[in-house]
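One protein chain omitted, others in place.
Each chain gets a letter, A, B, C, D and E, in the order it is written, and its residues are counted from 1.
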Amino acid sequence: MYYHEPELQYEVTVEEPDPHFASLLQQAIGGVEGEMRVALQYMFQSWSIPATHEPYRNLLMETATEELGHIEMLASAVTKNLRGSPKSPDEDIEAARSATEQNPRQFLSAGESAMPVDSNGVPFTGGYIVASGNLAGDLYANVMAEATGRTLATRLWEYTDDPGMKDMLSYLIARDTMHQNQWLAALESLDDPVPVPGSFPQSEENQEVNYSFMSTRRNPREDPEQPWTTGSSPDGKGEFSFLAEQPGGNEVVAPDPDSVTHDEPEG
Amino acid sequence: MYYHEPELQYEVTVEEPDPHFASLLQQAIGGVEGEMRVALQYMFQSWSIPATHEPYRNLLMETATEELGHIEMLASAVTKNLRGSPKSPDEDIEAARSATEQNPRQFLSAGESAMPVDSNGVPFTGGYIVASGNLAGDLYANVMAEATGRTLATRLWEYTDDPGMKDMLSYLIARDTMHQNQWLAALESLDDPVPVPGSFPQSEENQEVNYSFMSTRRNPREDPEQPWTTGSSPDGKGEFSFLAEQPGGNEVVAPDPDSVTHDEPEG
Amino acid sequence: MYYHEPELQYEVTVEEPDPHFASLLQQAIGGVEGEMRVALQYMFQSWSIPATHEPYRNLLMETATEELGHIEMLASAVTKNLRGSPKSPDEDIEAARSATEQNPRQFLSAGESAMPVDSNGVPFTGGYIVASGNLAGDLYANVMAEATGRTLATRLWEYTDDPGMKDMLSYLIARDTMHQNQWLAALESLDDPVPVPGSFPQSEENQEVNYSFMSTRRNPREDPEQPWTTGSSPDGKGEFSFLAEQPGGNEVVAPDPDSVTHDEPEG
Amino acid sequence: MYYHEPELQYEVTVEEPDPHFASLLQQAIGGVEGEMRVALQYMFQSWSIPATHEPYRNLLMETATEELGHIEMLASAVTKNLRGSPKSPDEDIEAARSATEQNPRQFLSAGESAMPVDSNGVPFTGGYIVASGNLAGDLYANVMAEATGRTLATRLWEYTDDPGMKDMLSYLIARDTMHQNQWLAALESLDDPVPVPGSFPQSEENQEVNYSFMSTRRNPREDPEQPWTTGSSPDGKGEFSFLAEQPGGNEVVAPDPDSVTHDEPEG
Amino acid sequence: MYYHEPELQYEVTVEEPDPHFASLLQQAIGGVEGEMRVALQYMFQSWSIPATHEPYRNLLMETATEELGHIEMLASAVTKNLRGSPKSPDEDIEAARSATEQNPRQFLSAGESAMPVDSNGVPFTGGYIVASGNLAGDLYANVMAEATGRTLATRLWEYTDDPGMKDMLSYLIARDTMHQNQWLAALESLDDPVPVPGSFPQSEENQEVNYSFMSTRRNPREDPEQPWTTGSSPDGKGEFSFLAEQPGGNEVVAPDPDSVTHDEPEG
Partner (left out) sequence: MYYHEPELQYEVTVEEPDPHFASLLQQAIGGVEGEMRVALQYMFQSWSIPATHEPYRNLLMETATEELGHIEMLASAVTKNLRGSPKSPDEDIEAARSATEQNPRQFLSAGESAMPVDSNGVPFTGGYIVASGNLAGDLYANVMAEATGRTLATRLWEYTDDPGMKDMLSYLIARDTMHQNQWLAALESLDDPVPVPGSFPQSEENQEVNYSFMSTRRNPREDPEQPWTTGSSPDGKGEFSFLAEQPGGNEVVAPDPDSVTHDEPEG
């Protein structure tokens, strides 16, 4: 069950409103690297955790709840970049018009507000959310989400010169540093998770190719002697090898379709 | 530039055709955990890599090329499950009808063939693909993709009793073991990648909250003393701490919108 | 069964072609507030109405048919804004280039024509259409569709200075006025529709919380004494009350998953 | 800023786990009528409200926060329907298999958990969310959302015989009753909102057709004398009339495209 | 401008209501091969045609208008398959339950009505619509749409045993025969349309490879002497040849990214 207070988690100020930056901030709200994704991803992951793993359930839900507050901060930043300049009535329409240059819908559909879309106006989708039921897989998904999220935030930080926006982003970047670290710490706390899923008996997987790098070069080449072609594998369960060629099986051929499919071209 | 041979990478046989299993296999073709996603993801990542990181570019592209062959194996498995039973002309329509029970489009739209959709018939989307330009972030995305992909493959393996399908899946599961390990090995070969992106100066991030777990419980609680609230952080650059409360900034409030938005409700 | 005449419902003229405005008009064609949505929404609603409610079926279908003509008017406005300027052959490519500034696909994919997409180029989707089978719910959906549609049209009207475009929009705005009113009139003609669906016996709903505002503030506050916390409810069937706290049930906890899901992280 | 407690808003129990019902419940989580939509819709609407309308901002945000808790209740109901039966290890795979009959991804992708998708497995999309910036339009969108949401909940209530599920749904139906009423009360509290947007000067709209029902029958018919063709309009600002024919403007014709579009078919 | 009459274009009767068939019919309404696609596709194509090609504009619009009537026929077929059985009040819920087996939303979201979705419940999308501005390209798109549409209709015809449904489908199949032929006749009436677009000067295209089949086999093979490797090309402008190898250009390599992208992985 959730609760709210009208205070933001961290203050959001804009010195020089910039409608173009308002459109870029949408990526951090409704984009694949954005806060809607992480908030909902951590929630759905949390709801799949059984009683035996309570500390992980709490970890996921408390972080999900924090991320909701980050959507709020960014939505506030959007309205302040779109609406924030004091202006005479005569300047109104020009301000609105400039808002249509990048994401017309921030003016046309939302009346100068934030939207659940990315920086190209593509709607947020549940397809971004990874909640596999397997905790280790989910934690890797979370490291990835925070890694791409922090990368996005640093690019926005590079883009803007506004001190208020730089300060807000430096806060969000710091939180992403923490969140990357906490998911890695949670992964380290698991007992032998790799290869994911850890509970599948490896004896059932094909033993010929489970630690071999198969080159797919047309013209076979020498072992490049990279950390992924030689030496022990990171899971500590195998030795990497290099196969210059793919092994090859039978030829691909589809059985004849049933006549009622009318797949046959002839009349 | 790509090349092809009609041989499959590994043989695909089906002893007892099962149209329902054909619909489930779609998840491994066009689903978020599927082979279309990894093949294309590794390609796009490879195309962003500059000359300075050639071994990674090769690693990504050679694996992408292998994954194309996995789509092919799975597509072959789908037609063999849909069309494979020898049957009298009279049984044709019943076979086709049974194919509509789970994914009607395998019969209606594809004439008993594989499709670029998931097991619910939702089309594959480029929105699944992560190619951030940042190599470390991309490698974490790849670990995650292989972790959820292997989890999917083990669930399909549990589902089916067909020896041919179990054998094909045991091959794919083994390849996912290799791929998880190779991406982890590539991550280990990078110099100090966490927090991602490593090139952003951490001095620019907010120093108050970059290694603190902020609890979002309504009713403040004790430090649970978990690996993510105490001790050194996995990146070796900070000490975890626990904040029982979120800090709080100014109140969220939107500036007045421009009059031309007609946001005001009154007439 | 449908018919067509080549005449538009209302004349469409453009004095000063404006490719950027052509991209904004797409919102009124293929956007969530646009004419494709209302035309198809009213059609699908009409097709669900049984013989007992014939006047509503006619109302819905006649309005749907009018809306088809509005798509046509807007498509005509788009081509006139994109192609309308008399120009020398030399100016051709510059005109086409300027058309790529906002929605490149109006040039690249459509050869300077209207498209079934919104102002950001996001395709129209059937997911916008509300046709619930319940007439009262559908009529509220229609009021909403016309309210947001008229708001969009007024924002486009504010944006443009072109007399032809302003005249066309003043026509469409007027039709939206009518349509808002007709759906409200239809709602008023229904016998006791709120709460929707009216046919569900209210005695079956939880009697403790069906007219209570539950505050979700973290820090409980006083009843704000608003029209939604005190007094009679608009449906005339209850008295509003204010609960300073959410009631609370059992703790959320997921049962253990089956072993074949491989949800367990450990190896 | 948000907070959470592990307690559910209302208790969720399942007596007879039913995997098929688990797939239907997805409609109330990630479907267009579901709780993700209302939670996020009310949030985004709240973030667009300026200081002058604070009570509405609070109303929207407090309700949004409650709706987050409804997603949680439903996600709990899904895991209890998928995983809830005590079973022998031998029965595991059969339970999982039965879970693939309707929504295979609840087993394949989520390990028997809830997902951010609808009952057909189509992902939730931000395209469902209406937050127009105009308060009256948004409130009508909210009435509609609660009307279709309550209709969905009553259909789920009719479907299930499980006492725990019926009890949970009777709670959610009651909350939808309240929410429909609160949005209507908020609409009534606005000063003259129809036609939306109220601030657009109606003198600018076409005065010939703003209160006329235009019949689109091919064969003109008599005025059916319905509440939407005669009498005062609900906004109190016009008198309905009936036009047996659409007026008609100029013919639709596209200007010649620029030569660089290569629209011309001839070689 | 459009008109409507309540009569269907062809009568629709159902002798044995079949809820599963109702879900399959959705493919012909909102699927990629369905009537929503062709109706809208032909409309948008028509709106792009300039005055010089009036007969084609009429051809497109008159056919578009007919296709609207086909959506109506199919929507009627859906309600008759879902609702059509006379039943006692006690049987109501069982009928509704059976409707949830394939497409739960026909019951849950639409109250036993047709929806703008395909047979898997995936919403119709404007992304299906091809309206390129180039008439010859559009006509080929229309041949394809009718070819896949007729194939779908024959598969539905094979599936059902209901005489009413078979009769309706035999009507729609006949119309698809006509439409395939009319688009081919229109293509034949164009002056030299291939290669599309015909107005691009072929002298500007690379003359080395414009009529050569380039084999992409890994192991080069002999010319298979097929109609696409030897002889005159169908456009009458070239002679086919066979290249056993792809030519090959420079190596793919991305330039170094700007430092502000933070693409570099190292810290």
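FYI, a residue touches a chain if its C-beta (ideal position, glycine included) is under 8 Å from a C-beta of that chain, and two chains touch if they have at least 3 such contacts.
Remember, it's a predicted structure, so these values are computed and weren't measured experimentally.
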For the chain not depicted, the shown chains it touches: A, B, C, D, E
Of C:109, C:206 or C:230, the one touching the omitted chain in the full complex: C:109
Candidates E:21, E:47 or E:107 - the one touching the absent chain: E:107
Absent chain, residues of subunit C that touch it: 1-5, 47-52, 93, 96-97, 100-101, 103-105, 107-109, 111, 117, 120-123, 133-136, 190-194, 196-200
Missing-chain contacts mapped onto subunit E: 3, 5-13, 32-33, 55, 58-59, 62-63, 65-66, 69, 72, 75-76, 79-80, 83-84, 87, 89, 92-93, 95-96, 107, 111-113, 122, 125, 127-128, 130, 132-134, 136-137, 140-141, 143-144, 146-148, 150-151, 154, 157, 170-171, 173-178, 180-182, 184-186, 188-189, 194-197, 200, 202, 204-218, 224, 226-228, 231, 233-235, 238, 240, 246-263
Subunit B residues that touch the omitted chain in the full complex: 1-9, 30, 36, 40, 43-44, 47-48, 58, 61-62, 64-66, 68-69, 71-72, 75-76, 79, 109-117, 123-127, 129, 131-134
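As a convention for this text, only the chains that are shown with their structure count from here on.
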Label of the chain whose CA centroid is most distant from the centroid of subunit B: C
Same-site or different-site touching of subunit B by its copy subunit D, using the half cut: different
Farthest chain (mean CA position) relative to subunit A: E
Rounded Å distance between subunit A and subunit E, as computed from the means of their C-alpha atoms: 33
Euclidean distance of C-alpha centroids - subunit A vs subunit B, Å: 11
Interface hub residues of subunit C, defined as touching at least two other chains: 3, 5-9, 32-33, 58, 62, 65-66, 69, 72, 75-76, 79, 111-113, 122, 125, 127, 132-134, 148, 151, 154-155, 158-159, 216-218, 246, 248, 252-257, 259-263
Category of the chain touch graph - line, ring, star, complete, other: complete
